[in-house]
Structure formats: C-alpha cells, structure tokens
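Removed from the display is one protein chain of the complex; every other protein chain stays in position.
Should a chain be cited, it is by its letter among A, B and C, assigned in written order, with residues numbered from 1 in that chain.
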Amino acid sequence: MQLGMIGLGRMGGNIVRRLMTQGHTTVVYDKDPKAVAALVADNATGSSSLEDFVLKLEAPRTAWVMLPAGKITEATIEALSKLMQPGDVIIDGGNTFWQDDVRRGKALRERGLHYVDVGTSGGIWGIERGYCMMIGGDKKVVDRLDPIFKTLAPGIGDIPRTSGREGRDPRIEQGYIHAGPIGAGHFVKMIHNGIEYGLMQAYAEGFDILKNANIEALPAEHRFDLDIADIAEVWRRGSVIPSWLLDLTASALAQNHTLDNYSGFVEDSGEGRWTVNAAVDEAVPAEVLTAALYTRFRSRKDHTFAEKILSAMRAGFGGHKEPPKKA
Amino acid sequence: MQLGMIGLGRMGGNIVRRLMTQGHTTVVYDKDPKAVAALVADNATGSSSLEDFVLKLEAPRTAWVMLPAGKITEATIEALSKLMQPGDVIIDGGNTFWQDDVRRGKALRERGLHYVDVGTSGGIWGIERGYCMMIGGDKKVVDRLDPIFKTLAPGIGDIPRTSGREGRDPRIEQGYIHAGPIGAGHFVKMIHNGIEYGLMQAYAEGFDILKNANIEALPAEHRFDLDIADIAEVWRRGSVIPSWLLDLTASALAQNHTLDNYSGFVEDSGEGRWTVNAAVDEAVPAEVLTAALYTRFRSRKDHTFAEKILSAMRAGFGGHKEPPKKA
Amino acid sequence: MQLGMIGLGRMGGNIVRRLMTQGHTTVVYDKDPKAVAALVADNATGSSSLEDFVLKLEAPRTAWVMLPAGKITEATIEALSKLMQPGDVIIDGGNTFWQDDVRRGKALRERGLHYVDVGTSGGIWGIERGYCMMIGGDKKVVDRLDPIFKTLAPGIGDIPRTSGREGRDPRIEQGYIHAGPIGAGHFVKMIHNGIEYGLMQAYAEGFDILKNANIEALPAEHRFDLDIADIAEVWRRGSVIPSWLLDLTASALAQNHTLDNYSGFVEDSGEGRWTVNAAVDEAVPAEVLTAALYTRFRSRKDHTFAEKILSAMRAGFGGHKEPPKKA
Partner (left out) sequence: MQLGMIGLGRMGGNIVRRLMTQGHTTVVYDKDPKAVAALVADNATGSSSLEDFVLKLEAPRTAWVMLPAGKITEATIEALSKLMQPGDVIIDGGNTFWQDDVRRGKALRERGLHYVDVGTSGGIWGIERGYCMMIGGDKKVVDRLDPIFKTLAPGIGDIPRTSGREGRDPRIEQGYIHAGPIGAGHFVKMIHNGIEYGLMQAYAEGFDILKNANIEALPAEHRFDLDIADIAEVWRRGSVIPSWLLDLTASALAQNHTLDNYSGFVEDSGEGRWTVNAAVDEAVPAEVLTAALYTRFRSRKDHTFAEKILSAMRAGFGGHKEPPKKA
C-alpha cells in the first residue's frame, strides 16, 4: 500500500523505513531536502514541495503528517487539505491535542476529506520493536489503512497472551487499536504518556531515597551506602516492578552511577498537561499523574516565586533568616 | 508566682519579660552570661550555673526549659532533673517531639518529678500579642501553674467569641489549653505547625500563579500583568482568606514586589515532619500538609537525584537531550 | 448612582440592599417575581422582563448580572446586550471563567458596549462585612463605576494598615482593586478561591489527624483523646494560624463536636479547577491547590475506578483479597 509521509525526523523517517522493508511504497516530503534525499536513498519517492508530494500520491491519497510542534502541524494540515481531494485521508501521527483533532476532523469532513489521529508510541526504538498505535477515526477509513498499521505494529512477538481474550478484536494483540472516533487515538495516547510520567516519577523517587540513605543527618546505625546501579539491575529479575523504563534506568546507571552527566532539567510535552486537564474535567483525582508533571515544572526553575513567598512569611513571623541556597 | 527560665533566646527572654510585667518573679539562666545580664537589668534574678539556678528557686520549683535544639534540651533536662527534688516541675516549652515528652515524663515520674510540655506559639510577636499555649501534663500540676499560663496567654482581646461555648473551659478563650496528658501539648502544637505549613504553601502557590500570569508562553490575550502587592493587600479586607499569614505576605510585598531579597531556600523544623509521620501512623491522608513539607525539601536542592533519573530515562527512550538548567 | 441588578439570589439581593442603604438607586430583575417583590419592598425599582429592566435604567446604563451558572449567565448577557446601547456597561459579578470574559468583552466592544468583570467575595456575610471586589475592565469604565464599588467594599475598618503602602492606590485598602483589563478581575478571584481551597484543606487535614489520635491501631502510650472543638477555639488567639476559616470551623465544632450533621460530600465550583488549569498553563507547580481540589473530587465517590484497578492488581500478584469496605 502507498503512504505519503510529511516530516522525516526520527519518527517519520523510521516509520517510512519500516513500511518499505515490508513492501509498502512511500512518497516523502520534508522542508529539509537532505532528509528527503536520505529516504530516497532508501527507495522512497521524494518530493520537493507539498504540491509535488500530493501529485505523486495515487488517489485516494493517504498522507501521514509527523511533525513535532502543534503550530506547524496545524499549518501543514491546513495547507495540505487545500491540495487534497474528497476521499483522501490525512493522518496526524504526532503528539497532537485530541481536542484539536476533533475540531480539525469536523472541518475536514465538511470538505469531504477523512482524518485519522494516530497516537504513536515507541520512540527511537520503534523501527525495531514496532510502534504501539492508538487510532481514532471512522471505521471504514481506519479499516482501509489496516495494511499500514499492521506493518508498523510490533505484533504479538514473544509477549505472553492474556487469557480471556478469545474472540476479541485481534488487532489489539498485534499492538494497535482503533480506539474510537476522531480524537480517541490521541486521547488514549495522552493517557499513555500521563501514565508514563507517573511511572517514571515513581522509580525516580525510589532511587532518590536509596541515594540519600547515607546522608550525615541520619543516625549512624541507620545509614546505608547502597549501590544504586546494582539495585536497578537486580529489580529487573523476579521482582514486582520490572519494566522497560527500569531497563533504561539500569542501563543509564551502569554507565554512570552518579548520573552527573544528566542535568536534571526535565522537559514535559503537552500530553502530561492535557492528562491533568482531562482529570480535572472529569473530576477524577489524579494525584500521582499531576505530581509527576509538577515535579518536571519545578525541575526547570532555580527557585519558584512560591518559595520566596514562604521565605518572606517566615521572616515575618519568626525573624527566620533563610541561608543562601546550597550549591 | 515564681518561674525559673533556662534559655534566654528570643522566646525565653520575652516570656520572662511578659511574666515580670504582670508581677511574677523569675530566676533565669543561660549559658551566655550576657543573656542573663540583659534580663537581670529588667529585674530578673540571674544565675551562673544550673546548680545556682536551682538553688535560687523556692520549692516546689518550676523550671521552664526553652532551648532550640532537641539534643541540648534533652541534655539540659537530664542534668536539671538530677538537681531537682520530688514535687518540682520541669516545663519543656520548646519544639520538642511529643514522643520524647512521653518517654521523658515517664522517666521523671519515677523520680518524683513532674513534667509539663507546652507547645508555645506566637513567635517574636508573643511578648505583645501573648502566646497561644498547648499544654500536656497531669491536671494537678497544670492547674498549679495556671497563674503563669494565664499571664502569658493573649486573653480574649477583641476577637469575637464563638457562640455555643457557654459553660465550657474558660481557659480556651484566653488562648491556652490543657490538651491532655504528657505529650498532648506538643502533639497539638505539632499539628498547629503542620497546618501552618499547609496554609503558607496555599498562599505561596496562589501568588506564584498570579506572578506567572504574564509569561510569554501564554497566548497574548490571556496574559495579565498583575500587581501582586496590591492583590495581597486587597484580600485582607472582606475576602474569605484573610489571616495573619496574609498580613505578613502583604507587608513583605509592600516592601519589595519581587521578593528578590529572599532566597527561596526554605527550612523546615521537626513539626512538619512529625505531622506527616503522625498522619502515616494514623492512616490519615494528609496530601496538603505533606506536599507543603516536600516543597520545602525541594527548595533546598539544586536538582534532586530523582530529576536526574528522569533525564536519564528520557535520554534512554527518546534520545531527548535536556538543556542545561536556566539561571 | 443608579445600578441595575439581574439575579436576586443571596449575593445579588444583598448587594442591592447594601447599595440602597448608602443612597444608591437600583432597578432589579429576576425571573422569579417573588424575588423582585422582596426587593421592591426594600425600595428597589422592580422590573418584569429584561426589556422592562433596560427601559427603567438611565443611559448610560449599568447592569450587574449576578447569576449562578455559566450557561444562564452567558445567555442572559447575550440577550441583555441586544437591548442595550453603545456606552452602556454590563458587569458580570458571578463566578465566571475569565477566558469567557475575554471572549465576551471582545464581542461586546465590537458593538460599543462596555464589559466589566467583578470577582466578588464575601458570601452571605457580605451585606454586613462588605464585599472584597477584584475588577477587570477598561480604566475609564471602572473609574466611572467607582461610587458603586466604594459602597460595596468593606472599607479599611479596624484592620491594621500595612506599612510601606504610602502613595499607593487608595482603593486597595478599601477592599477593591482594579486588577487589569477585562478578565483580570475573575482571574484574581479564581486564584482567591484556589487559595481558599488549599487553606480549607490544610485545616481539615490537621483536624483529621487530631481526631484520629486515639485510634486503636496506635500504641497505648501514644494515643490522645483530644477535644477538637477546644483546640479550634484556642488557636483563634495568639497562634500563627487564626483566620476567618478557622473561626467558622471553631463555630461548627462548638455546635457539634463530631460534625456528624455534615455529609463530607464536598462540592467544588469552577474556580478550583480553573486554578489548576492556570497552573498547568503557566508550568507552576501547585501541589497544594491541586490536592485540595482532588480531595473534593474523591469525597463525592464511593470508590474510584482507580481503587478497583489497585484491588485487581493486588489480587493478581499476591492473591490478596481486599475485605469489603468499612461502614
């Protein structure tokens, strides 16, 4: 099956490569001609503009947009939609806010265009492991694209099957899901990332407590000098908490026990924030997912204004002078 | 009534002064002779050693220990108890862990000595406003000391009376309470401080959101350049959230809108931690009091190890490189 | 000065009454004729429809809309705006989402109408204490309405003045603030309520720990049977944590120590949610304000689905059977 791909970064490029190794054909476009050339060298059909890209696709066209930021995705889809024809499909495979999908899908439908949102997980490892895909859109359109999704998905692999799933949608065990109407794909992906933040923070706090088990403020008989790298490794086998995230942690610690090669300045993408917004809209208490997000916010500041307010109050009622911050 | 005071810092010295202005007599001791001399100049009887201090008190003696740190309080009470006689009373008015009171009271009782724990609130303002006292100990002993507590307490003042309290313990409205047996005083004071942390943090976060309402990341039509000092002031009148803590905030902001004279490095004393421990022991979810404590922990670090773990994981699964920390 | 008021509930009715006692004239409307009649009896000019209401106002008209829910406020302002003329002012004094103000103000401006958003604090006590008002809008319009705001505000009263405020906007000390352009009033009020949630939760958790200090799971020597009503009362005098919210708590506990006349089912209005959204948009960690909101969400559920997930996992890995919930 033919797929057009716009945006040939780490994710888009690898998706195209994975598709081509399974016999699909691709037309690719990126504003950076070098990125196009690299994939042309791998047998993709290159294009030099959005117009050229659309021309090289066979109707009904399928264009997968895989761009990083919200604004450029919006602008690209807008431009693309003006070049496409009724019956064509635009897939947004990036990290788009699901409410934008809903709005956009409605607008495109009025012009006869189909829209599919695909939450794509797998990161830089996806080309090998396959991509877990969470898909939103009309049934007919999603079904039509099945050969693409099937190829990109990781497949059953050697992961044990869950009992009790006999007779259920077989795509799920292949690693992709048609989650619901337009927006549902990115909604489910958003929660995936929200959970990811929480899982990461749970590990991070645990290792932090292990790391600080030897501080001088503790009584001598209650101090331990622990090997964090070994502990991360041992938990990978037979414990209750193994996961890929733990694997990555064990790997990083094996390279550098102190992690002093990392800044501790932690970015967040939109999904963590939208997850909190969704929790608030639904009145679901999401303490852990929210705390995980807030920790990232805090990691990017020297001091919060809130902390200065606390210092000021303490000076006011108790004459406390806070010492300068430790290095 | 006569009271002995050991420890003539801000709190101990002011307590002695407030007592003397109401006709009580005091014997004072501090390891710093200058501190003793300052109070002798205000009519206190000075002493040059713990032995001398005890000799100058009339039996049954009442010695109030008002020292900052746990270890020196423990050592002083231990030394003092060896000099005192059955029927004498030791008051610990500092910020002692209530479980230490329980242990200590039991040990002293075996030697015929009385022990009273007094959680004392009021800070540097207490000499004028009076001290809110939360008292633990045997009824007879606490009753015997009533003249002291009555003088130190703020009294009804101009604070409106709560209806429905007719016939109840009149000491409460004077600002002191016999909360229960030994340890109960500091237990209640601990919770007072735990709540204080939570209240402070609630204001602090609110002002932080106001302060950041004008950041560039926000859409232009949703940005506000707010005058934080004026907002703190206006809330003092007629809103739902006035308090002394808000007064202090308004005062600090009136002096310096940016609070850049404060570090934002926020200490915590034991009470906040013991409050969390008590919540855990009682299986009471105390999200806010705990978050308020953790914020202080975080304020004293450049980066947590947890954050470096997050950076490391992100590098592992997505190839994300975290930028260096902003100044 | 003349003011029209639409919505004669607790808040709207009392605002009208407070204005009239100071010589202002009012025109009132409510879809419930009885509410109109009650205020007519107090000297307001009644009206029988929105049309009638507008007719009875002198140009340039000032109409204060004080309605509970977002949808009815929106619809009423929409209808009202069609009846009003350039130069007239619509005030939204309810608990409106500030982004709705921004949108609405822009739309009205195109029709020559002025819009002012007033966050109004004071609850049922405002008629006596006055209302703390946080105002957003164009300077000229807000200045024109000053006689209204001045009358509604609590005034300096007996609250001590903050030093360092000499030469600053004198309205602030009267209890009202022109916080910024349209939307700023409700934005500041939103944060006020967010802080309120945090303060309430801090007290609530503290009392919860006090209440549970006597549970059987604790060691006998570490249990206390505390009088919560007395503790709330004693903290009102000389402690660090007095506030109106504490007064209300002490009052409720004086009536009923167990509070078993209260359900513990706690509603939230939009402000707490919008505060969290604002924190997320600004990347401000707001742990306490968020936890306070989530506690309310949780209070309204029998069990969360999250808890059932936990039960299911525990059954899966450990064979744990969770006992039925305690009454």
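Here is the rule we use: a contact is a pair of C-beta atoms (placed from the backbone, for glycine too) under 8 Å apart; a residue touches a chain by one contact, two chains touch by 3 or more.
Everything numeric in this text was worked out from a predicted model, so none of it was measured.
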item: Contact set of the excluded chain (shown chains only); value: A, B, C
item: Residue among C:149, C:207 or C:235 touching the omitted chain; value: C:207
item: Positions on chain B contacted by the hidden chain, ascending; value: 240, 268, 273, 276-277, 280-281, 283-287, 290-291, 293-295, 297-298, 300, 304, 306, 317
item: Those residues of chain A which, in the complete complex, touch the missing chain; value: 99, 102, 106, 121-123, 126, 129-132, 134, 153-160, 162-165, 168-169, 172-177, 179-181, 183-184, 187-188, 191-199, 201-203, 205-206, 208-210, 212-213, 215, 217-218, 221-222, 224-227, 229-231, 233-245, 247, 250-251, 254-255, 275, 278-279, 281-289, 291-292, 294-295
item: Residues of chain C in contact with the chain not shown; value: 10, 123-125, 200-201, 203-205, 207-208, 211-212, 244-245, 248-249, 251-253, 259-260, 262-267, 287, 291, 295-296, 298-320, 322-327
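In this text, only the chains that are shown with their structure count from here on.
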item: Identity of the most central chain, Cα criterion; value: C
item: Interchain centroid distance [CA atoms averaged], chain A/chain B, Å; value: 46
item: Intercentroid distance (Cα basis), chain C paired with chain B, Å; value: 31
item: In chain A, residues with contacts to at least two other chains; value: 287, 291, 295, 298, 300, 304, 306, 317
